[in-house]
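Below: one structure, written as structure tokens.
Left out: one protein chain. Kept in place: all the others.
By written order: A, B, C and D. Residues from 1 in each chain.
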Amino acid sequence: MNTLALFSGAVTLLGAIMVITRQVAVHAVLYLVVTLLGLATVFALLGAPFAAALEVIIYAGAIMVLFVFVIMMLNLGQSDREREKEWLRPRIWLGPALLSILLCAELIYSVSSSPQQEGPLAPLSARDVGLSLFGPYVLMVELVSFLLLAGLITAFHIGRHRTEGR
Amino acid sequence: MPYLLPLLVFFPLASAIFLFVTAGRLSARTVGWVATGAIGLSALCSITLACFFLFSAVPAPIHIILWEWMHTQAFSADIAFTLDPVSLVMILVVTIVGFLIHLYAIRYMEEEPGIARFFGSMTLFVASMLVLVLASDLFCLFIGWEGVGICSYLLIGFWYENPVNTAAARKAFYMTRIGDTAMLCGLLLLATTTGSLHIETLLATLHAGQIGPDVLTAATLFLLIGALAKSAQIPFQTWLPDAMAGPTPTSALIHAATMVTAGIYLIARLHELFTAAPLVMMLTSIIGALTLMMAACTALVQTDLKRILAWSTISQLGYMFLALGTGVWQAALFHLMTHAFFKALLFLTAGALIARLHHEQDIFRMGGLYRTMPGLTVAFLAGASALAGLPLVTSGFYSKEMILSSIWSAHFPLLPGSFPLAHILWGIALTGAFLTSLYIFRCIFIVFFNTHKTESTGSTPRLMAIPLACLSFLSLFGGVIEMPDTLAPIHLFTHFLSAPLPHAEEPVWLLLAGASAPIAGVVIAWVLWGRATPVMQEIPGQATIIRVAKEGWGVDALYAFLFVQPFRFLVWLTRHDVLDYLITGIGRMVRAISSFLEHTRTRFLTLSSGRTTLLLQSGDTLLARVQNGRVRWYAAWIVAGLCAALASGVVP
Amino acid sequence: MITHDLFLPLPLPLLSVGTMLLLTAIAWRRSTTRSLTLALVTLVLSLGGIGYHVGTPHPEGLSLFVQDRWANYTALLILLSSLSILLMSWRDLEQDKTHPTDEYPLLLVLGTLGAISMVFSANYLPFFLGVEILALSLMGLVASRYSRLTEASEASMKYLILSGISSAILLFGIGLAYASTGSLLFSPPPSGNANAIPAIATIMILVGVFFKLSAVPFHMWLPDVMDGAPPPVAAFMAVVSKIAIFSSLVRYFGTGDTPGYLHGILSAVIILTILGGNFLALRQTNLIRLMACSSIAHVGYLLIAFFSPGQLRSEAITLYLAAYAASTLGIFAIICAFALTENSLPNTITDWRGLFYTRPFLATTLSLMILSLAGIPPGIGFFAKFEVAATGVERQQTLLLAALVIGSIIGLYYYLSIVRVLMGTQNTPSLQVKKSQSPELTTLIVVLTLIVVVGGIFPARMLPQVLPSPPLPQNELISIQEPMQPSL
Amino acid sequence: MVALSLNASLLLACMLFCIGLAGVLIRRNLLFMLMSLDIMLNAAALLFVAAGAHWHDSGGQVMFLMILALAAAETAVGLAIILALHARGRPSLDADTGNLLRG
Partner (left out) sequence: MNPLPALVLLPLLGGTVAWLADRSNTANQQPTRNISWRITLMVLTLETVLLLITTFRHHTLPGPWLDHFSIPWIPVMGIAFQLDMDGLSLSLLWLSLILSFPCVLLATRQITTDAGAFHFLFLATLTGIIGTFLATDLFLFFFLWELMLVPMFVLISAWGHEDRHRAAIRFFLFTQGSGLLMLLSILGLVITHYRETGLLTFNYFALANTPLSPFLSMLLMLGFFIAFAVKLPVVPVHVWLPAAHTQAPTAASVLLAGLMLKTGGYGMIRFNLMLFPEAAIRFAPVAMGLGIAGILYGAWLSCAQNDVKRLIAYSSISHMGFVLLGIFTGSNTGLQGAIIQMLAHGLSTGALFIIAGSIQDRLHTRDMAQIGGLWASLPRLSSAGLFFAVASLGMPGLGNFTGEFLVLLATWHVNSIVAALTATGLVLAAIYSLRMVNRIFMAPSRTSPSHAKDFSAGQMTILGALMILLVVLGVHPQPIMTLSMPSPLSAPPLSDGGGDTQ
């Protein structure tokens, strides 16, 4: 396990922690991008360059833009920042955090207690992925299109209410 | 001939049903005549039967089985009638006295609105009584036994507009019901032992020695309790005086002549059974003696005419029990018969008298009545003499004398021979005879011979007078069929009933003592109350004792204190179903606990998530709800569930 | 290039094509009636397509879908339910001229597509996609209540967040399972004391599934969301979504025993679900919320049958699903029949007071449905509960049976309270009865009543038509195979 | 080339997942909740990619793609709901206040 792997993993985790502790939404979005980039590195290190690329392009590139866009529309200001500050008292985050740490401990305990598995770690190129994507999984591609369609229509449906409701 | 037996029961029963069904549609006269006619038919039947019995060469008991009642593996019973001398005496008494009383009642009850109910109950009573008497099966007897009870209840409570009357009726029924239950236990005991309650079967089993002494004692004890309750003996005596609340014919028929003697009849019928249980026999005689003494004392201080007669009935029944206890059941039956005559007479006369005095029952408000109603005076005097047992000229003398003389020589096998229980009992009985004469003549002197106090109206109708005359005749001369040996060896009655008694030579002074006690009573009564300026209106001093005695020695109050009040109190306590409350309470408690748990759980989670302050501010309504609508809450629950699942599934 | 088979149960492509047509129709010209008709046609055609499939299953191929009796049966239930729900919402949609709601049928069909995809899937991939398609469509459907838009949006938001969490948990579980087996095919959880990763994978998948099934303690969203949603959508959540997810659960576990380490969790969840659902329902005053809570409890009963594999299990599950679906749909249909506009929807149970005297037919029908849910003859629910209890007795699950009995008694209480309210006397019924006739709704109610009653009296006459023989899920999987070995 | 073992990436995924979960639980702001959800989804995605790499199965990455699509759809819907709620006068992006559906 080399340092790059350690480093990117640490960046990912730190970024995630920063995301959930920021007071300003835009900061959080930026940290989320950092996390995603870290994760993309991890993907690359895992021998999945295609996934890494998609992570950067779609996730960090496209989805995050949605967030930024919405934050702009919401027109958050200083008051929101104060409120977030108010909400981030230790008293408030302590309980959930403990719960999460407990869960994390359980997961780590059970994962690490399982025997070390070393498989053949050869990279999976984009071609491999593409072949299976449009081979055995081609129906899934169709199905996921319906997923996107559902998301689209729902978002549209809800969004339309927004204008009508006023 | 056997078919007369069911007919005997059928006539009154049919008339009762007829009267109940047509209630309110027939005129009072018709109702009365229907009932009287039915009883008359029964009386005719019984007289026919009696003739048949008396003149047949070998008077064998008549048996008739009507139908099988029930038949199981362990038990069988039939609806069956038996006519033997004992029951013949009883049916004669019941039907003839019953007929006379019904005749009397036609006129007496004419004005009453519920006359159909009255006569219906009366005839039903006669039917039940006949069933009781004729039954050849104790179980069948029990039908009549309870039937007379319920009829008595209906009749005592006849004037139900007055709560006192219904209370008396209920008291009578409850008291006798307690006895009935005991009797039922006795019957059950016998039934489980022998498998049948047929009297002959029972006796056969007894003679075969298949009934153990313990069982026998227990069973007879149970039966005795039943008989005591029915016959108003100690400790059940309290219901009878109260039962005088009913119409007078009822008192005469039920509470003097017939129903109360059912206990005597039962024991006489089963005398073989009782003879085999000496302990119970002794108990019977002691209770009889105590009762006769106590009741006589009580009667002495009563002021209510009907109550005097009621207590005297109890006292006379005590005589009969005494006789039964000493084994001379024939004497008891004899006294039963004569008592039926003169007590019915006394009651009916008293009823006629009271009716003419505008329902005045207090003897001290009467007086000098011999002038206005000489006929009634004669009748009452006849009855009173018979009750007192004035020698030679009354039936009561012979029957009482028979009892007295037999007591003296009675033998109690359980006691050591030196203990003179028989003599003590004889002394009590003799004192009782004296007291009887004292109180009944006290009554006569006060009511008939004192200064005139109350205006009386009208005259006794002929329809009422005829029965009185008949009964007077019977009271005076009904006893000649059986005489003490000293006077004349006439033993028609006992011969008729059973094999002749082994008559021991009785000393003459016994007879003299028995004859002199009533006369002494009369004399003293005359001294005390009979003269124009009475020595006293009331026995002086001992006001407390008198008051207590007047109230029946406080037994009523004692029972009220011991049983009735606690029962009422407990019933009041439990008037609501405790279990009901328990279950409702559990329901409430569960609800309370669940809301409490919900409450605490919510609070705990609130604390743990650090939002106590905010939630407290946002109100109690939120506190009570887990389902508070908050996404993060729900998420926290999900995560907690996941944690728990993982913990239980993975972590060993 | 495509060497693998394209085995596909026919309802799926039919629904897809229907969706596309609907989309095209909307794009061309918006018309609610046309959308509704198209959706109806699609659903009916899909019904006809049950039992057929496109392509041939290759014995060696990677199977994404599976078609067996179990799948066909649940698909049939789902499609029938969707059809009923479409009919329920028909009138309101048509009459609501101010708000064009032609996405509603589209979303309904999409949701059905997701559910059907779950039912037929033999692989985590289509299963997961189905779950998400259903969830996303539901978010849209939930938010389509104009009169209470704020509440609807809030419900939608709750559903989004919570279902997001549960999806993530489910996904994580699937990921772990994949990590331990290397295959995305449904693999029954390892039995015995498995090593840790498969076990937690199973548990996390179960938690995700339980959330969708709204088993306690993962249930809290259901009453809120159903409350916020329009009644037909609530019915959709209570029936279609649950049947689909339950079908997958059965498929996932196969016929075998549940592994030992799950016994504790499953028992706890079942008991909690039965008691929790019933207790929650006890304090509800709103009929839809009450239905939500009672549906939680019914999941508990159903899980008993699921948890106790044995001779009677498959029958119990199939019958219970049918009974539950028919009764619940019936109740919702009657609720819809009373909705004059969205505003006058009967809100609390007391609004129904005296219905027996004003609308005896509907009240009787409603009572029948409620009694059927409570498990009282002559409703079909009686026999269903009987079978469920039989499975429990067979396996001697004393605790679960105790929970079943206690839960049923509590259930009786609140179900009877509804019936009692219906029979309450009130001079003026607070419920305004809708004057306009809606034949489709009446027909639906009559048909459902017939199913409930006839099914209750002659369960044997109904069952064989659906299931020629007692079905054993997965005993006749058309294709099942070993996990693919890594190529290359 | 491949530097991370399966177990290491599993651990990483677990930690990431829990951080995301903590975010959902802690934050009241819907925006942050959505971001945290994204983190959780990413954790799952990491799991699939790592497992796919481990087993040398492209299915893992196909799954990753699906997750990507899901994340996009969910985020879009979530943001639409946020906007709708915001438009209907919710004072803030608070997920907790103004809960009309409860009980």
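Everything below uses one rule, namely that a contact is a pair of C-beta atoms (placed from the backbone, for glycine too) under 8 Å apart; a residue touches a chain by one contact, two chains touch by 3 or more.
Remember, predicted model here, so these are calculated numbers, not experimental data.
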(message) Among the chains present in the display, which ones are touched by the chain that isn't there?
(response) B, C
(request) Using the definition of touch stated at the top, determine which of B:Ala14, B:Ile65, B:Leu188 or B:Ile354 touches the missing chain. (result) B:Leu188
(request) Touching the absent chain in the whole complex: find that residue among B:Gln73, B:Ser418 or B:Thr451. (result) B:Gln73
(request) Decide which residue listed in B:His63, B:Arg170 or B:His495 touches the omitted chain of the complex. (result) B:Arg170
(message) Among C:Ile200, C:Ala389 or C:Val453, exactly one should touch the missing chain; which is it?
(response) C:Ala389
(message) List every residue of subunit B that touches the chain not included in the displayed model.
(response) 20, 23-24, 67-75, 79, 113-114, 117, 139, 142-143, 145-147, 150, 153-154, 157, 160-163, 166, 169-170, 173-174, 177-178, 180-181, 184-185, 188-189, 191-192, 570-572, 574-577, 579-580, 583-584
(request) Since one chain isn't shown, list which residues of subunit C touch it in the complete complex. (result) 311, 315, 356-357, 360, 367, 371, 376-378, 382-383, 386, 389-390, 393-394, 401, 404-405, 408-409, 412-413, 416-417, 419-420, 423-424, 458-460, 463-464, 470
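Here is the rule we use: only the chains that are shown with their structure count from here on.
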(message) Please tell me the distance, in whole Å, between the geometric centres of subunit C and subunit D computed from their C-alpha atoms.
(response) 26
(message) Rounded to a whole Å, what is the gap between the Cα centroids of subunit A and subunit C?
(response) 31
(request) Would you pick out the residues of subunit B that each touch at least 2 other chains? (result) 627, 629, 631-632, 635-636, 639-640, 642, 646, 650
(message) Which positions in subunit A are in touch with at least two other chains?
(response) 92-93, 96, 99-100, 103, 107, 110-111, 114, 119-120, 122, 128, 137, 140, 144, 147, 150-151, 154, 156, 158, 161, 165
(message) Applying the document's contact rule, which stretches of subunit C touch subunit D when the two form their complex?
(response) 124-125, 128-129, 132, 136, 139-140, 143, 149-151, 153-158, 160-161, 164-165, 167-168, 171-172, 174-176, 178-179, 182-184, 197, 223-225, 227-228, 283-284, 289, 484, 486-488
(request) Spell out the part of subunit A that touches subunit D in their complex, as residue ranges. (result) 1-2, 4-5, 9, 12-13, 16-17, 19-20, 22, 25, 28-29, 32, 35-36, 39, 42-43, 45-48, 50-51, 54-55, 58-59, 62-63, 66-67, 69-71, 73-74, 80, 83-84, 87-88, 92-93, 96-97, 99-101, 103-104, 107-108, 111-112, 114, 116-124, 128-129, 131-133, 137, 140, 144, 147-148, 150-152, 154-156, 158-159, 161-163, 165-166
(request) Name, in rising order, each residue of subunit C that touches subunit A in their complex. (result) 1-4, 6, 8, 16, 19, 23, 61-62, 64-65, 99, 103, 106-107, 110-111, 113-114, 117, 125-126, 129-130, 132-133, 136-137, 139-140, 143-144, 146, 149, 153, 156, 180, 195-197, 199-200, 486, 488
